[in-house]
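Quick one: this structure, given as structure tokens, is what I'll be asking you about.
All protein chains of the complex are present and in place, except for one that has been dropped.
Chain IDs A and B follow the sequence of writing; residue 1 opens each chain.
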Amino acid sequence: MTKWVLKGLQTGIKTTAYPDNVEPAAGVSPGRPRWASIFGGSAEEVVRRCPTGALSHTGQRISVDYRRCVHCFRCLRGLKIPLFWEPGYEWAASVSTEDSADRRIGKAFSHSLHIRFVDGGACGACLSEIEQINKPYYNIHRLGFFVTPTPREADIMLVAGPVTDHLRLPVRKAYEAMPRPKRVIAVGACALSGGVFGPSFASGAGIAEFIPVDIGVPGCPPPPLAIVHGLLLAVSRKPSASLLFRESTAERKT
Amino acid sequence: MMEPTVFFFLFLALCFLGVILSLLLPERLNPLVLAGVASLAAVSILLASGMILLMGGPFRVELWRPLPEWGMMVLAMDRLSALFVFVTGLVLLPVSIFSAGYMPKYLGRYNLKTFGAFYHVLFAATVLVLVSGDIFSFLLAWECASIFCYLLINFEHDREDTTRAGFLMLAMSEAGTLAAAVGLLLLVGASGALELRALRAGPAEMSQTLRWSVFLLSFFGFGVKAGLVPVNSWLPRAHPAAPGNVSAVLSGVIVNLGIYGIMRVNVDLLPMTSAGPGLVVLLVGALSALIGVLYANVEHNLKTMLAHHTVEQMGIVTIGLGAGLVFVATGHPVIATMAFIAAVYHMTNHSLYKALLFVSAASVDTTVGVRDIDRLGGLIKRMPWTAFFFLIGAISLVALPPFNGFVSEWLTFQVLLRSAELSSTGTKIVFALCGAGLALTAALAVTCFVKAFAMSFLGAGRSSEVAQAREAPRSMVAPMAVLAALCLLLGVLPTYVIPVLDEVVTPLTGTKAVDALVPPFFATSPQHQKLSPGFAAEFRDLGAQTGQGILPGRGLVILHRGSEKNPVVFAMSTSYSLVMLVLLLGGSYLCVHALTRARRVVRKPAWDGGVRRLLPEMTYTATGFSNPVRVVFNAIFRPSTVEDTKETVAEHFRTAIKNGRKEEHIVDRSVFRPVIKMVESAARLFGQMHSGSVNAYAAYILMCLICLLVIQLLL
Partner (left out) sequence: MMDKPLAHLGGLRNLLEEVARQWPEKIRVTPFLEKSLCQIECPASELVTVCSWLFAERGYSFAGLEVEDRISEWNLRYLFYGDLGDGQVHLLQRISKTEPSLPSISHRIHAADWHEREVEDLFGLAFEGHPRLGDFVLHEEWPEGVNPMRADFDARKPYPHREVDPEWRPLRVVQAPGAFMMPIGPVYSDFAESAHFLLETVGEDVIRTIPRFFYKYRGVEKIAEGRAVNQVLLLAERFSGSSAFAHSLAFCQAVEEISGLEVPERGKNLRLFLAELERLRHHVSAIAGICGSTALAVATSQASILEEELLRLSCALTGHRYLFGLNTPGGLAVDFSNEALQGLAATVQSLWEKLDELKEMLRFSSSFLDRLEEVGIVSQEQAVAYGLVGPVARASGIARDLRKALPYCSYEKVEMNVPCEIEGDGYARLRVLFSEAEESANLIRQVASSIPSGPVLSPAFPVPSGEALGWAEAPRGATFHWVRTEEDGRVARYRLITPSFTNWHGFHLAAEDFAFQDFPIIMATFGLSNAEADR
């Protein structure tokens, strides 16, 4: 019995310093394409490479719809002038159609949040990244976030996967079983736009068709830090990123 | 005019009237006869016995001297009889009113006229057993009661299991009566008189062997009626086979006859000189309690489960009796009186809540028609009152405060703990074992009723018949309410019941125990002066004198005082508990109500993991719930596997896994099978005499004549 305790003590603390500090380690995030203006190359060629329609352009200015980006890297590799790539992981954004700050859970939950994960047909990569948030490197317990196996005690529902046909009812039932106030975080490109599976006879175009979504965490899969960012955003401890088109003109203003 | 005898004869007259009316009036009016006449009869007998219970007036009616040598047939009611009669009336009053709504379901299928007649005769016979003053009328009334019991049990005579149960009941009842009769006759032989009160003179000269014989014969003989192990095989079969209201009568009244017989012979008439008989009684009681509750746990027919509980409860009463007998023999009369008080208190309580439970079960049976708990479920939504009263009965049975079962079972425990005052280590060990057995019984009883109540009334319905359930009519719900109220009353006001019971038991042991149990804290009580002032002052600070100006009686606290070093041996007050419960629960409710008044309440279906529909087969069954008990006590149940097959289609496709199990009751296995085998082999042995040859039979006759002549010569 003691050998396990000693082993644990010997291993030391591995947990990331985020959100207090930036996480410097390599490999914590795959990064994502950055909206940009292309110089010396064809914007149309870059946009055509994207298989899910996440890229669009006006002239030489390329905009990115992060809800559709599945990290295939085709806008980065094999091109003479590839798209810019931004590292980082704070990707979560508030997506609710109601534009008030009321959609964020109040202060009472900011250090005491219960999370229920519902699998809406996810492939396994999103699930694996979500599992990491409870493991030593990310450890959301220190932030006051806990995972609960029942929606009755949950404040936040994390959903991944394009809701498949058979899972529409269970996801809906899980949502309705949660007491108020409740917020939904859609994790991954599939949950936001249907991903590569898209709308079809067997799956939907994102969970927003079935339950109201408050926060989206894009990525395929979003790294654990992005998911943590999403949770912190839900309790107003971190600001939102933007999911939608980022026109270069809009960026110039700020 | 207001003499008990008047009401007694009124009772007899009403019973007679009931018989006549039942037979003459058309069948559909029969339930009303039962409700009207029988309940009036119950009222009058309640008055009669109540008067004697409270005032102890003389009640002696000389009937008839059948033969000059035999003595008078006498009816006499002392306080012991009065208590039993009172309980009989208390049970039969609501049950008779219940019958008005219950019996119509048998219209057309069985003869209600005879039912009504038998019912009234049984009522009269039962009371006559209890008030018989001499052996002859006692045995006559006893047989009468047994036979009419059998007739009522056999009411649904088309069903095979009913007739078999009835036959078994009759056979065992006769065997028990025979044993008890022999025991009584031995007593008669020793004393030379027939009247019960005269039998007390006899035992002084009886030898040890004779005393033991009388004890064993009467104990096991009357034990048949009371449902004690090992002679209780008929009870779990017969009580459920009878119609619902008759089951209530059987479990609430007829088993008491057995207890009455045991008490009358062994406590009243036969003084105990050694602890041996008491220990036997104690052990039998503990065994009955344990076996009864174990089989109740694995039983999922509602009425059979309740019948097993009757065995258990009678076991607890017997534990009290046994403890009392031991204390009498070892010279602790006060504790002995306490033990007997506990025993009769428990008997009273049991009659009330068992009648309540059987009546609720009958109410369920009427509308749903299903007795198997595995096929019930969700009835609370459709029969809320029945469910509520069943719950009250269940809470009383598992001895939870502030209901009546708690008081008597708690008193029984405390009496067992008083074994500290005994000197013999062996006796103390037996007491300890029985105490442990009683504790285990109590725990298993809770398990059983959680299962019974939850599976029957809560959750989802498991069969289509449940959809037909409707709340019972008021004539059926009102008796349940009355019985439930009595359960609560006897639980909350034990300090008023115990003095009455004390008066009942004191003539048997010769010592009063009421001061040892209910100290007169109320200054208004006439016995208050007997209380030492220092003691009273201490307890005034603890609130023992609350209400003294308003309430009559001695006090609201049951308390047993000990020596200087240990002033309070045990103390309890269900009255205060009730007040506290009401305050706490009510207060919590009001707090929550006030705090959440602004909030919305949203009702959602239960979270089921997101399945499309939670089906009834996805919920726990009673068998599943009680399986751990079956597994832990496997040595007692010893199930034999009937079926254990795995059917496959085409080698790998498993289509069915069939498991079946059969269990034989431990008493049947260990007592009856051997007895039956012995009897059969003896019969076979004697059967060899029947060779079929006329010469042999002639020789037998000749030998018999010669033997008689020889005996005549010798004498």
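The criterion applied here is as follows: a residue touches a chain if its C-beta (ideal position, glycine included) is under 8 Å from a C-beta of that chain, and two chains touch if they have at least 3 such contacts.
Computed from a prediction, not measured in an experiment: that's the story for all the values here.
Summary of contacts with the chain left out: across A:Leu167, A:Leu192, A:Val213 or A:Leu232, the touching residue is A:Leu167.
Among B:Met2, B:Ala420 or B:Val649, only B:Val649 touches the chain that is left out of the view. Touch with the hidden chain on the side of chain A covers residues 3-5, 7-8, 11, 14, 25-31, 51-52, 70-74, 76-78, 117-132, 134-137, 147-149, 151, 161-162, 164-167, 170-171, 173-174, 195-204, 220-221, 223. Listed by residue number, the positions of chain B touching the unshown chain are 300, 374, 608-615, 617-628, 631, 649-661.
The criterion applied here is as follows: only the chains that are shown with their structure count from here on.
One inter-chain figure worth recording: chain A and chain B are separated by 68 Å, centre to centre, where each centre is the mean of the chain's CA atoms. Chain B meets chain A in the complex at residues 602, 604, 607-612. In the complex of the two chains, the chain A residues touching chain B come out as 150-152, 169-171, 173-174, 176-177, 179-180.
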